[in-house]
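Quick notes on the structure that follows.
Every protein chain except one is present and positioned as in the full complex.
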Amino acid sequence: MILILLAALWLLTLLLDIFVVERIFDPLGYLYIALGIVALLYVVWPLYTGRRLVQYYWQRVKRNRLAVVGLAFILFLILLALFGPLFTADPTAVNFEEKNIPPVGFSIEESVYSAETGQFITKTASGTWEHPLGTDNKGRDLLAMLVSGAGVSLQVGLLATGIAVALGTLIGVVSAYLGGKVDNILMRFTDIMMTFPFFLLLVFIVFIFGPSLAFIVLVIGLTGWTGVARLIRSEALSLRTREFILAAKALGASDGRIILAHLVPNVISLIVVIATLSIPGVILAEAALSFIGLGDPSVTSWGMILRAGQQSLDVTWWVAVVPGVMLFLTVLAFNFVGDGLRDAFDPRSNV
Amino acid sequence: MGETILKIRNLKTYFFTRRGIVKAVDSVSFDLVKGGCLCLVGESGCGKTVTALSILGLIDSPPGRIVGGEIFYDGTDLTKCSAERLRHIRGREIAMIFQDAQSALNPVFTIGNQIVEQIRLHLKVSQRGAKNRAISLLKEVGIPSPEEVASYYPHQLSGGMKQRAMIAMSLSCDPQLLIADEPTTAVDVTIKAQIIDILRQLKESRKMSIIFITHELGIVSEIGDRIVVMYAGRVAESAAVSELLKNPKHPYTSGLIKCLPDITKGRGRLKSIPGTVPSLDNLPGGCLFHPRCSRAMAICRKKQPPPVSVKRGHTVFCHLY
Amino acid sequence: MKGRLKILLLLLASVCLLASACQPAKEVGGVFISGTSAGDAETLNWILAADSASFGYAGHTVDSLVTYDNEWRVQLRTAARDVEVSDDGLVYTVTIRDDLMWSDGSRVTAEDYVYTLESLMFSDWLNYPYKSDWQEEVGGEAVFVTPQVVDETTFTITRQTVYPEFIYTVRGLVPYPKYIAVKYEGDVEAFTQAPEFNNLTYTGNLGPYKFKEWLRNDKFVVERNPEYYLGKDTGAPYFGQYIVKLFGTSATAHAALEAGDITYTDIDPDKVSKFKKMEGINVYTVPTTGYLFLAYNLRDNGWEGLKIKEVRQALSLAISKGLIIEQVLYGFGEPAFSFIPRVSPCYVDEGIAKYGVEPLLDKEEAKGLLINAGYDKPLTLTLVTNAGNDERENIGYLVKEELGAIGIEVELKFVPWATLLRKYLMNKTPGTDEEPRYNNGAGAVSEEPWDLMVMGFSTNPLSPSGQDVFYSTKGGLNFFGYSNTQVDELFRRAKSEEALDEGARKELYAELSRVISEEQPVDFLAFQLANAAFQKKVKGIEPGINMGYNYHLWYFE
Partner (left out) sequence: MRKTWLRDYIIKRLFYAVIIAWGILTITFVLVRVGPSSPADKYLSNLAARGEDPAQVTAAIEARYGLDKPIHEQYFNYIGNLVRGDWGWSFSTSMPVIELIKTHWIYSFQLILFSTILAALAGILIGIYSAVRQYSKTDYIATFFSFIGISIPNFWLGVMLILLFAVQLGLFKTYYDTSIPLFSLGNLKQLILPVVTLGTGMMAGYTRYTRSAMLDNLRKDFVRTARAKGLPETTVIGKHVFRNAVLPLVTIIMFDLGSIVFGGAYLTEIIFGIPGLGRISFNAIFADDYAVVVAVTLISAFLVLFINLATDIAYAYLDPRIRYD
């Protein structure tokens, strides 16, 4: 069930990408397709074959109320990102006549000074249903920006996590299965990657090579796999000596086949948990980048809105508040779900 | 017969779980005379350990709780007395040896520490004094070069050594009553014998009363003088060891005895009691043993058997008598 | 009893009155904190600096030869007399004051100035970024001017070619202490890291303030220089300390000013009204030399229509400067028609084609011009500017609206500064492997195609001829590829002997701005106005384009 959801998540955002953002044929599009295939192989298919197990896990997850709530929110977010744009205004539509309108139910007093007359014209702006969440200092509709931001965050979260997890799984499983020198080298490499100050590196690279969403996703993905690799490795180590692996060996299956057909499917549950739990970090990383001004200027992301809000905190406070709340809720939701999944898959853990 | 040090009267310890009430110990009664050694025997999961823990008030609640009965130790009812009082009795007057010393010892403190800690807790002794005492105790339980061992961590000792250390620790405040919960199951045969010896010697030298919990009748004769056979949380039969081994009354008891490999009879195939111990959360009505009992009668299904005193000091819970 | 008190009070009052009657009390002390959200300086070793902040910091401790008041009248500083120019305009004679001291007590002499020029600025080893200020083109190659010591306080600088505006360069000259610099001569690394220069320990009595502390990315602190040569009679400066405090965002700077933590900061246009209303805060609206313009890509990868003058005029006709000023600059701007601001002494109003304001603001006419030029079908142009710069982005949006009204679809592209420079400004001739530059000649094109670009630069009102870097064919910053022989010629003449005469020069600039305003190489949008907000207690401020020129005389009341 959960896994189906993740797959659905992927498909939906893919649709979003094609039809709403119309960016299928840029790097992001290809990433989607690549990850999609992997997902089909290792998420959707096992799901189909193991329906009953999934049912069982779903029962367990359902017991965790927070997880269900989180799931609901994520679904809502996806729908928002997918179909929101059809109902909201164009997030980039600037209208200086309507700048700094507060959300519905609030109103601010603004006195404008005209350079010619040297007079103050005091006018009170109050929220209208035309802009339920108000507008920013360019008169852009905050709700619309929020919706497009949701899309961005989800894309980044899924894609970057996808890359990181895929890479981490591969490295983890391979180094666990082959062991010896390979294991040693891979793990040392992981050490090196781990000692890098992740965020500093991120800022550095993105600044040097210029911020484009696809690039940011790539960088986060390519730097974020280390933790995954470690966890998967330790899991795979315990699997390596299990009967079915030995049997497969005995039947003369190639290493590659054993890894892909036997090891990976058996750590899938762990992978799903890790994936869900690392999505928030990724989303936050992207938001942080945008917040310090290294976001992709061609898309409206929450971090960017937040940055704009911070610039004019004393007047348009809502511009800073609203995207932050969304960011917070999203991260919270993913944490809830991830936690629920973890408990479902592994009753022992109490974290 | 000296005066009784511990008197348990229909003790009831239940566990209140999601799936329902588990009657781990149900109206169990027995006495223990000063300096005597009473063996609690029964298959695993029959409530021996829970009985022991109930005495020390170590049932972790929730879910467990002592719902009824009394435990008189030196006349004071442990089920009633304050947690504080109980704490002072624990380790000081009633000490306990746990089944698996491996996990029962705290892995991050040295043996010495763990013993000294207990000594200093209950007795007014200097650090130094406590240390020496600990060492002498270790020597007493037959640990070679105790000074060194005292500075060892549990993982550095063999299973047998750990068990001895465990014993040494329990003795550290020379308690009146020692509860040994299957001290021999986790260790191999040779060690087993040694540990039994140690306990027996201690019993003699220290005039200590012992409750010896085990699931193997075999070693009972070596140390015990009274024996209480438990089945599914209830007492099945209780008597003096010799008496009970000679003529067991309860079909279960006799079953257990038959199971003992008899060396004298050369290689005969091991017998066993058909069926398994009922799970404590859905017990059969009437006599708990009747589903496995070869001589079960109609009444066994309906009515719980009352205690029948077949001989002086030999009580059996069975409709046969 | 009570009566006595009354009398006492009366007495006190009258005393006070008398006191206040005679000139205002300027007691020394207090800390002047100037807040900015702009970046930090890069070095106090200003001769190596390329950024303006560095000159700003060092400027607190050493004066240039002269400075200008708000009407561009020369104010003597370290110069004793204004720089004298020989009639042929080739020899510049500088006389410095005789009471200038380095920190070790030794005199500042003409020798120091000449040394600074010859051995530092002109040297190969130092890499002085602004060499070209002191170079002239003789026989097709750049040669340095020749400085010459005459006596203790006098030196001359001799050119081979006439360049009237060279005087402004000379007047800006600031000396380095020879007695220290010689130690590091020839070794750029040692010079760069020289403690004396990086801690401004040599500045003696040359500036109103002495260096105290510089906490990078946080604050730059200078303290009152009691020996300041201008302070002998006036007791100036009157602030005990002058601090430049850096803030992450202008919003924080504003908040600090509002809270009274800082004495002065510049206010964003949209916040001005808020501060104007505040008690205890004065907001001065002053002109600046910064101007915003819309560049047309006249190179081969831009819309070919832009190469036609009428088309450019059409676009300029359609874009209302008033609207931009009102919407984006909140009214704090003046419409621009050429790169010469109203505040410049070279500014001439008559004859200028004022596109973008009535009557030259007419979308119908614009359409007509386009059709005449043969562009009647709808087209899409790409407007690019650097992301994160709100002003320019907003102008982009407005231009989109305005041109939309005449049937031109505008696609906006906001890219990071570095990207803008690399992919849009810099250009090279396709097929060649020449180093990309801002102007690689007629054939060159930028990596990414673009049509319109919102840009902001500032001009030098005293020597507008410097703007030939943009508008002359060979101009090093002429990234949009404008080329017009008439303009080139006018620039050349503005720099030649015929411009020696003020009037003639002014006429040349008048002509230049007429041509430019009519040619519309770019659409000059607006000159920005700054809003400087001070705590009311600061006195002695003269609002204007150079309001800082007398800041050593400012004081707290």
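Note that the chains take the letters A, B and C in the order they are written out, and that residue 1 is the start of every chain.
In the analysis below, a contact is a pair of C-beta atoms (placed from the backbone, for glycine too) under 8 Å apart; a residue touches a chain by one contact, two chains touch by 3 or more.
Values in this document were obtained by computation on a predicted structure and should not be read as measured data.
The chain not shown here makes contact, within the complete complex, with A, B, C.
Within the full complex, the residue among A:L86, A:I192 or A:A250 touching the omitted chain is A:I192. If you put the hidden chain back, the residue from B:I5, B:A24, B:C39 or B:L56 that touches it is B:L56. Listed for chain B, the residues touching the missing chain in the whole complex are 53, 56, 58, 87-92, 95-96, 98, 100, 103-109, 117-118, 121-122, 151, 153, 155-156, 169.
In the full complex, the hidden chain is touched by chain A at residues 66, 188, 191-192, 194-201, 203-205, 207-209, 280, 284-285, 287-288, 291-292, 306, 309-310, 313-314, 317, 320-321, 324, 327-328, 331-332, 335-336, 339, 349-351. Against the chain not displayed here, chain C makes contact via residues 39-40, 42-45, 48, 50-52, 127-133, 188-189, 192-193, 198, 215-219, 246-248, 251-252, 255-256, 259, 261, 289, 417-418, 421-422, 437-438, 456-460, 463, 465-470, 476-477.
Everything below uses one rule, namely that only the chains that are shown with their structure count from here on.
Think of the whole protein's Cα atoms as having one middle point; the chain whose own Cα middle lies nearest to it is A. In this assembly, the C-alpha centroid of chain A lies 45 Å from the C-alpha centroid of chain C. Shared contact sites, meaning residues of chain C that touch two or more other chains, are absent.
Looking at the complex, you find that chain A touches chain C at residues 92, 94, 96, 110-116, 120, 137-138, 210-211, 293, 297-298, 310-315. For chain C in complex with chain A, the residues that touch the partner chain are 249-251, 254-255, 270-274, 276-277, 285, 327-328, 330-332, 387-388, 390, 393-394, 397-398, 412-416, 418-419, 529.
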